[in-house]
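My questions all concern the structure below.
Complex shown without one protein chain; remaining protein chains in place.
Our next item is subunit A:
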Amino acid sequence: MLGRLSWDASPFYGVIPAIAASVVILAAIATIVLLTVTRRWRWLWSEWLTSLDHKKIGIMYVVLAEIMLARAFIEAALMRTQQALGAGAGDVGPVGAEHFAQLFSTHGTIMIFFVLMPFMTGLINFAMPLQIGARDMTFPWMNSIALMLTIGGAGLVMASLVIGKFSTGGWTGYPNFTGAAVNPGVGPDYWIWALTLGGAGSTLSGINIVATIWKERTTGLDHLMWMPLFCWTSLCTALLMIFAFPALTVATVMLWLDRTFGFHFFTQADGGNMMQYVNLFWMWGHPEVYILILPAFGVYSEVIGTFSSKKLFGYTSLVWATMAIAVLSFTVWLHHFFTMGASANVNAVFGIATMVIAVPTGVKVYDWLLTMRHGRLRFDVPMLYAVGFIVTFVVGGVTGVLMAIPPFDYVVHNSTFLVAHFHNMVIPGSLFGMMAGATFWFPKAFGFRLDETWGRRGFWFWISGFYLAFMPLYVLGLFGMSRRMATYLHPEWQPWLIAAWAGAGLVGCGLICQAIMLYVSIRDRERLRDITGDAWDGRTLEWLAPSPPPEWNFGVRPVVTGRDEFGERKLNDEAYPVPDRTAYRDIEIPANAATAPLIGIFAFLFAFAAIWWMWWLVWISAGAIVLLVLWRSMRFSLHRQIPAETLYQADMAHRRTILAHADGDIGSGAPMRHARGTEGYLARERREREDRA
């Protein structure tokens, strides 16, 4: 009945696992109690979980990412503490060898699949449809399913804290270490199914994003080169997701077949070959790097343009560079295993291919700097992240090119130099981009800005913590320290690891500042209110809509006549024209769907049962998913109608708010800088400058 599940799966084999499990259980209980006491279950279900609104789905993705980030950081801090204290042989330090291996495995898995992936999918979901003037994604129901699958995968990683153990095979899970002969337990299966659910969700998201950009652009955006750059990077990322993720899903499912049914895809005997797993894994794994970084590049492009109050410099180059990176990212995966014994010809070809990617990336960095040149820079929090990114990211670029030189890679492969390199890419690159994007679009999502003071503190802690935590690892890698070592026999490494530990402490302070920022911002939301919908003097269509936008986004879908459409409108004094009643039509928007979260629940049960070999539950869950899909397919009323009059009244109300705000009647927040369509902000600024001169 319960397959492999027995009392042995309880987490009381050690102090830290027991504490971790208790925290998970207590947090779950606290959430349930809180929802019950505040009578929020219905609200959670009908306003959020069953919603097919792309904005709400985007927000839920980001919430998931933030929750998982907290866990992944705690794990990082534990590992840093262990290594800071781990000089010596055997069992020195607070964390045992096996638990240390679980920590680095979950940390990597969570950060990639359940922090960065949902974070960037969430931002794309939220902002991209607004930027192209769409009402929703092309496949709203599939969008919700993708989210629910991702939550299911994250749920598995959380469940492994309480029931059984997670894998010790690292986030890459190479067999034969993860094979049944070496690791027969459920750990690798938890890892496999968490990735499989997350990966399936990402494939669906990728299809949805591409379809949306392809089909839902508003009038005028058939001119692709007028799209905001974030849409371009979303498109490239989504194409990568579609083409790369199947390789991962196939590899992990094959590994599961090996482990569960004695297949021999990746065993070292009977015709299997573990090198084939490594090959398949990185066929996904390298494009994945760009899946994580391209949306961040998009955010930086939007942020740098907006906060420089200037058009993007070299837009065309930026677009072509993005496309080039997307294509090239599929040609370099072999550099992850230069040390597996390939010939010099093969290694050299892939080394050079890898470096070629540095060219478009370098172009981007210069284009961003040239955008800032002759701009009028405002250093709000998103801009701080963007500048911090530029300065720091090039270090990672340099070390990346170094590692692309095969003979040098032989030296630092599997070392802490590698650890420092990829953290150098994903923290200042991807994660800073996500935090910049979250700060940038937060007022659009919730109608008030995030507190600036605590946001700045968070940024400075993060960036200084990053340097202190990872620069020593570059040095240690050159000394010869391997990654994933709980202890070490070289006491002279210890000072560097203590420095890295202090860096993790600073990052922790950064996270605390961000938590305080969230609290202060909610408390002071009236002070931070974004009344006009244009919190940053934005340049793209999302700033045209009210904050938060109505579920239909735009009463009348805007017509685009050029790049930086909204910025141009403000410049031409036509930002907020009087709505024309005759332009409004009745619209249909997708109705809520309970099927999507139900499919997510059954997918979780399916995976959980497959991990523990409860075959009856596997069949029931699979059957339930099929039935839910069929049931949904046979229904007719999947939409809700919204009459034209409602749209019109909403737009009129928004316009009245803007006018009142312009006259100083409401709002004590940011000074009204553009309203009534009579005085564009930039035009006025220009006049003021002339006056001063």
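Going forward, a contact is a pair of C-beta atoms (placed from the backbone, for glycine too) under 8 Å apart; a residue touches a chain by one contact, two chains touch by 3 or more; residues count from 1.
The definition used in the following text is that contacts and distances are computed from a predicted model.
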Record-based protein name (UniProt) of the chain missing from this complex, from "Sigma-70 family RNA polymerase sigma factor", "Methylated-DNA--[protein]-cysteine S-methyltransferase", "Heme exporter protein A" or "COX aromatic rich motif-containing protein":
"COX aromatic rich motif-containing protein"
Quick one: say which of A:Asn347, A:Ser430, A:Ser521 or A:Ser547 touches the chain that got left out.
A:Asn347
Determine which one of A:Ala21, A:Val401 or A:Ile589 touches the chain that has been left out.
A:Val401
Touching residue (missing chain; options A:Ser430, A:Thr487 or A:Thr595):
A:Thr487
Cross-chain touch to the chain not pictured, restricted to A:Glu98, A:Glu452 or A:Glu551, is A:Glu98
Sort through A:Gly3, A:Gly185, A:Gly362 or A:Gly508 and give me the one touching the missing partner chain.
A:Gly362
In the full complex, which residues of subunit A touch the absent chain?
86, 89-90, 97-98, 101, 168-170, 174, 176-177, 182, 268-270, 274-275, 308-317, 337, 339-341, 343-345, 347-348, 351-352, 355-356, 358-359, 362-363, 365-367, 369-370, 372-379, 387, 390-392, 394-395, 397-398, 401-402, 404-415, 467, 471, 474-475, 478-490, 492-493, 682, 689
